[in-house]
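Below is one structure; the comments refer to it alone.
The complex appears here without one of its protein chains, the remainder shown in place.
And then subunit A:
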Amino acid sequence: MTAILIFLAAILAIVGWWLSRQRLMSKPWLEAGPVTAFPETEAPDTHPAKIGLGVFIAVVSALFALLISAYLMRMAYVDWQAPPMPRLLWLNTGTLLLASLAMHCAVVAAHKGQLDNLRLALLTAGLTSIAFLAGQLLAWQDLASQGYFVTENPAVTFFYLLTAMHGLHVIGGLVVLGRTNIRAWQSDRTAGLVLSAELCAVYWHALLIIWLILFAVLMGWAGNFIDICHRLLS
């Protein structure tokens, strides 16, 4: 359960930092009156959707941290036999990177008010993400053609499970991105459109980071890294 505990420590740090700004030491029973004196303790005026997305990403990250924890725990058993990783995964990683980059361009374009660039970037992001999913499917096919079916051994099942979970989250994002695309191609630049682009971009970056970590875990690098840490400690 190392991965999830590290993740929880990170969450705890964020929550702790936020709470430390909330005057938890104050004595509310002695303070009456409007609190204009402490603006940071009022509800922030960030758009709720942004905070909502942040919380959602935390939940998704917890999900993957737990999957990785389970993976690492199982990996420690002697009978662990990881399948050969399809080379295609490298290409897929690149595609997802492109999608994330495109999302970044979309936000920049949205802020500058360049509607054409925004449309182009959103479309590119959508198409590269679809390419990523197709690539993942091909990777599955590749693995299966070598005889590594889902039930082969736990390592193989984990590979399918982790990639499938990640893919499902990409598909979920694509639904929203698709709607943003439609909106961008139908209407002019509105505040709502800028917000949607920003939200999609954040989600895509998060999915990219999660994928990079998953990739490292699946390639066995994370395991090696933990090994080195253990050696250093003992």
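Quick note on the criterion: a residue touches a chain if its C-beta (ideal position, glycine included) is under 8 Å from a C-beta of that chain, and two chains touch if they have at least 3 such contacts; residues count from 1.
Here, contacts and distances are computed from a predicted model.
A chain of this complex does not appear here, and its UniProt-recorded name among "Ferredoxin", "ABC transporter domain-containing protein", "GMC family oxidoreductase" or "Cytochrome c oxidase subunit I" is "Cytochrome c oxidase subunit I".
The chain omitted from view is touched by exactly one of A:P86, A:G126 or A:P154, namely A:P154. Although one chain is not drawn, the whole complex shows that of A:G33, A:P84 or A:G147 it is A:G33 that touches it. Contact between subunit A and the unshown chain involves residues 1, 4-5, 8, 11-12, 15, 19, 22-38, 41-46, 48-49, 51-52, 55-56, 58-59, 62-63, 66-67, 69-70, 73-74, 77, 79, 150-151, 153-154, 157-158, 161, 165.
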